[in-house]
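A single protein chain has been omitted; all remaining protein chains appear in their positions.
Chains: A, B and C, in written order; residue numbering restarts at 1 for each.
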């Protein structure tokens, strides 16, 4: 995705976040969603696993405090009404199902919502998991933002993960550069909610590793 | 025990609490220990299960706040350096072994340190347990303060509890009106550390339900 | 704009349904949400409630009044026997009120576990006592534990000191007690507060219950 496509994708995710939602944005692509939230018109409360709940922006030059960062280690500047807490309290919020939505990047998602986003399975790789497994299973809804296919053109929406899982049956919705899809508990298919203009159902299906149910898609051809 | 005996007993317990100890005093007899702690000379930090750690006195008339009470629901007045916390944090302190000493009343204690202090076993009684079970097993040392015998003259230090237990193997030391005793892990006997002046070993043994080892007792006959 | 403040507790209380489990804050009188309890008594038809609380009320106030109103079929409680707890005692002796007696620390930890997404936990408290009868036990590194499960709470009624419009809360001294863990445990948390302050007036370092755990609050 180029920058414009990324911004469009972030905008589509942001549009689906309702006012008053408690939202955690994973590192990478999901952080872009913050730029598209509504501000005063549609207030959304952010959560970061290192212990803040509130509203914030990236800290401008000169107002950066190394003790005030988000999970991506980026300095932030708080708006009024925030709260700090320690790590066990922070992960209680996730695991206890109190976050409405978390948005994560992914290597692969299965039709049943299994998520792979922490490890390629390469035995030479240095592993690191961070809060990914807690976020994936903790929020009421887990959204994934990703390219629809990998660099080799292989589908990233698959019937069975080939990468090591982060969590099972946790992803509810998948946002890619070419569409928005809902997973299904039985893993038989995904349901298209949106298809990018100019693409046919066949073109989308060809890039997807599982059957797509297009019956809910209201956007294509309108 | 009359008031004078109770005060002497409380003084003996207080003398065994070292400076810097974290101490929880159960309701009833143990609350008297607070009057015998050293103040500035020997600072001891009190814990109350309803969420305070610090130093305090009973609140004088006119300075009582219904939102500032101890576990016995008595209004208290804090000295500087206290901290408030919620119930889960408060009981983590106990259960996690962070309190040095708790002092509890008892119906019975066995030679192995089993404690009965919450229920007589009377099926007509309205039961209530409060924090007794958490305190009994949580503190590093659990001291019991009690009459040496019950109203009928029966020993309260026994080989096996006849009342329902509060906790097993948790009492380390027993302070009664006539002596101080250490429990033993194997439950074979208790060790006398102190015998009230004027009593013979035989008199103490006769009022006790288990064998007493007097070899550590340095006070009798001195 | 987010604003969790309500002017009338009756509407929030009407979210309580027959058979719900209601956690009610307080340790003795400290932290007891008496206005919310009175609203539940006078403005709700919900019956057959399970109450989770440390005490069972005294005289005919607070939880005692709720018990007397005949809305409660079960109480999960650590210390129901208090001075002047005659309402509880009479209902209990007559078999009109089921009691699940829980050691105080297990009560707090089971509420926290529910809020923290913990499925069950091994606690040393209560091992070898009648309050652990029938429960799974395990020895871990030489210590005996009992397996305890979360308490599922539909609605929490608690009392706090101050709130901002996001529902961030501070408490007053030992009135804090069960409030934070009950707010965590409940699907819906309703709070009575003494003060309402502007966003930013509560120091983020000193917020005890972040607003994520609060649904509605009102000023008494």
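Just so it is clear, a residue touches a chain if its C-beta (ideal position, glycine included) is under 8 Å from a C-beta of that chain, and two chains touch if they have at least 3 such contacts.
Given the structure is predicted, the values throughout are model-derived calculations rather than measurements.
Interchain touches from the omitted chain, evaluated on the whole complex, reach A, B, C. Although one chain is not drawn, the whole complex shows that of A:37, A:94, A:157 or A:178 it is A:94 that touches it.
Only one residue in the set B:30, B:75, B:113 or B:138 touches the chain that does not appear here, and it is B:138.
Of the listed residues B:33, B:71 or B:93, the one in contact with the hidden chain in the full complex is B:93.
By the touch criterion stated above, the residues of chain C touching the omitted chain are 109, 113, 116-124, 138, 140-141, 143, 145, 149, 170-171, 173, 203-206, 208. Residues of chain B that touch the chain left out of view are 19-20, 22, 40, 43, 45, 47, 52-54, 78, 80-85, 88, 91-99, 138. In the full complex, chain A touches the omitted chain through residues 48-52, 65-69, 73, 84-88, 90-91, 94-95, 119, 124, 126-134, 137-138, 164-168.
Going forward, only the chains that are shown with their structure count from here on.
Among the remaining chains, not one touches chain A and also chain C. Among the chains present, the centre nearest to the common Cα mean is that of C.
Relative to chain B, the chain whose mean Cα position lies farthest away is A. Put simply, the C-alpha centre of chain A and that of chain C have 34 angstrom between them. Averaged C-alpha coordinates put the centre of chain B at 29 Å from the centre of chain C.
A straight line joining the Cα centres of chain A and chain B is 55 Å long.
Contact of a single residue of chain B with at least two other chains is seen at no position.
With touch defined as above, residues shared between interfaces to two or more other chains in chain C number as follows: 112.
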